[in-house]
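Missing here: one protein chain of the complex. Every other protein chain is in place.
Note that the chains take the letters A and B in the order they are written out, and that residue 1 is the start of every chain.
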Amino acid sequence: MVLPDFDYLAPKTLEEASNLLHELGEHAMVIAGGCDTFPPMKQGAFADCQYIIDLKHIPGLDKIEYDEKEGLKIGCLVKLFDIQTSALVKEKNPAVAQAAKYIASTQVRNKGTLMGNICAAVPSCDGGPILIAQNAKILVKGHDENRAVPAEDFFTGVKKTCLAYDEIATHIVVPPLGEDERAAYIKFATRKAMDLAIVGVAAWLKMDGETVADARIALGAVATTPILAPAAGEFLVGKKLDDAVLEACGVIAMNSCRPISDVRASAEYRRDMVRVFTKRAIRKAIEGYEGDAI
Amino acid sequence: MKKVFSFNLNGEDIQVLSEPNRTLLDLLRDDLGLTGTKKGCEAGECGACTVMLDGRPVNSCITLVAEVEGCRVITVEGVAQDGQLTPLQKQFIDKWAFQCGYCTAGMIMSAKALLERNAHPTEQEIREAIEGNLCRCTGYVKIVEAIQAVSAEMDAMGWEVKA
Partner (left out) sequence: MNRFADKNYFRKPEDYRLVSGEKSNYQHIEAYDKVTGRAMYAGDFHAPDMLYAKAKLSPIAHARIVSIDTSKAEAYPGVKCVLTGKDFPDIKVGGHGKGANKHFSGEKTANVGDGDQEILCKTEVRMCGDPVAAVCATSEAAAQRAVDLIEVVYEELPACFDPREAAEADSPDVQGYGREAHNFGPCCTQLGSNVGKTVDEEFERAAYIYKGNFSTHHIVHACMEPHACYCEYDQHLDQYTVHVSSTMTYSDQYWLARVFETTEDHFNIVRTHVGGAFGGKSNFPFIEFVACRMAQRTGHPVRFVLTREEEFITQQGRHPFIMHVETAFDDEHRIIAKRCRQLLDGGAYGLGQVASVNLSVIWAAFPYKIDTIDLQSKRVFTNKSPNGAMRGYTACQVQFAGDLSMQYAAEHLGVDPVEFRKISALETGYKSPAGLVVTSCAFKQTLDDAAKHMDWVNRRAKLEKNEGIGFSGIAFVSGTASPILNTPNQVQTNATVRVDWNGIPTVYANCHDNGQGADTVMAMIVAEELGLDLRDVKHAETSTFNCGYDSGAYGSRVTFLGGNAVRRAAVDVKRQICEAVAAKWNCDPHLIDCIDHKVVCRDMGREDLEMPWRDAVTCAMYQKGGDEVVGVGSYYHRTNSAQYHGKPSNYAPSYVFSTGACHLTVDEETGVVDIDEFFFAHDCGQALNKRAVEGQLEGSIYSGIGYTLYEDLKDVNGRQINTNFHDYKMPTALDMPHITTKFDYPPDPEGPFGAKECGEGTTAPIAPAVANAIHMATGIEIHDLPLDPEHVWKLLREQKDVREEKWRWLKEEYYAKL
């Protein structure tokens, strides 16, 4: 299997990378870990790629930071393995650590990044649902101006994002989880590792005692992009989470997606699994990750 | 157009002349003759090509030569020190932790990376460390046993694990 004849460029600053992209246009591709770039390339994708712009040599993008107000800020070069094992992430937002751990294999997580996972934008990407459910933002550096894109608006189609050709996604910012807020992500796949989600469900809940004050449910692998299931979240508001409510919420989530049948599962099965894992993700959010070996 | 890339391979600083679109795996196998690192899927899905890159296990089939500029790379050929097998290799032998041997190099690299990070892994942690290494022969039983044994052996002798 053969990669296209591209040249490799390693800018030392974000500015330089941005200029290169602007200058080289559509034929340049940005990589962080490259794990979602090179395998499809070997299969014939991106055949017209002439330049690989590797961000790895740009200092400062490999940090995980936390701010009580802003929340968790993950640089685009932070490896998935470092998110998964980060004490900070596990403490402040364990569902993000769990989502990172679900992705591919130990080897891929030691090279690949969460930003790479969402920029590849496959419908089953595990990074999508948990970021959408938590209303995370993607910080984007453009050639002329910068912007912050809500995770929900980041994905625009199968393997497509809102990024313009000369934009670089630099950070993921996940808002802090307040005392009364909970989040969880469950990936359902055939294997326990190295697999793609049949469905992925993320839940974010804001509780008022035993009642749900606010909620967001996001789904993966059941549409062209990871999606928010607004009706499912809204349904929970003002309710106590008993079995009947969870079941009803699962059905609403199920009815809010239009999955396809493919080699991994039938649409019918996916829909039912959305029902099942919506319930389980909500339960997991309430239960929390304490004691889990992520 | 070929370019010069410098990195440390198995303890030696080297310079190679390579096309920028060449993978580390192809460079190791075809240009440097280090065929211990195997090609199984070329898509980062089988782990046969696992090497250590700055201490981390990565798939060399989806790593460009260009990406390892300035890094430390260890392949299975660089595991034994001064002709001496490491405890990890010895335990792979003693426990019959391989059959056809095609996944073995990758397994050893994943296990080495684990033990350097965590000298006393649980069985679950061992299995997670090799989750990206497919083995079609052994059912992983003896591979897990071998890695457990290294940890126990070094512990009993009061040595630091040097996998």
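Just so it is clear, a residue touches a chain if its C-beta (ideal position, glycine included) is under 8 Å from a C-beta of that chain, and two chains touch if they have at least 3 such contacts.
Just so it is clear, the model here is predicted, and its values are computed rather than measured.
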Could you tell me which of B:Pro20, B:Gly36, B:Pro57 or B:Pro121 touches the chain that is not displayed? B:Gly36
Residues in chain A touching the chain absent from view: 1-2, 105, 188, 190-196, 198, 263-266, 269, 272-273, 276
Across the whole complex, list the residues on chain B that are touched by the chain not included here. 26, 29-30, 33-43, 45-46, 48, 75-77, 79-80, 85, 89, 92-96, 98-105, 108, 126-128, 130-144
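In the analysis below, only the chains that are shown with their structure count from here on.
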Hey, how far is the Cα centre of chain A from the one of chain B, in Å? 29
The residues of chain B that touch chain A in their complex are 1, 3, 19-23, 42-45, 47, 50, 53, 56-59, 62-64, 66-67, 69, 110, 113, 122, 124-125, 128-133
Using the touch definition from the top, list the residues of chain A that touch chain B in their complex. 1, 3-8, 10, 34-35, 38-39, 42, 52, 54, 56, 79, 81, 104-108, 110-111, 192-194, 293
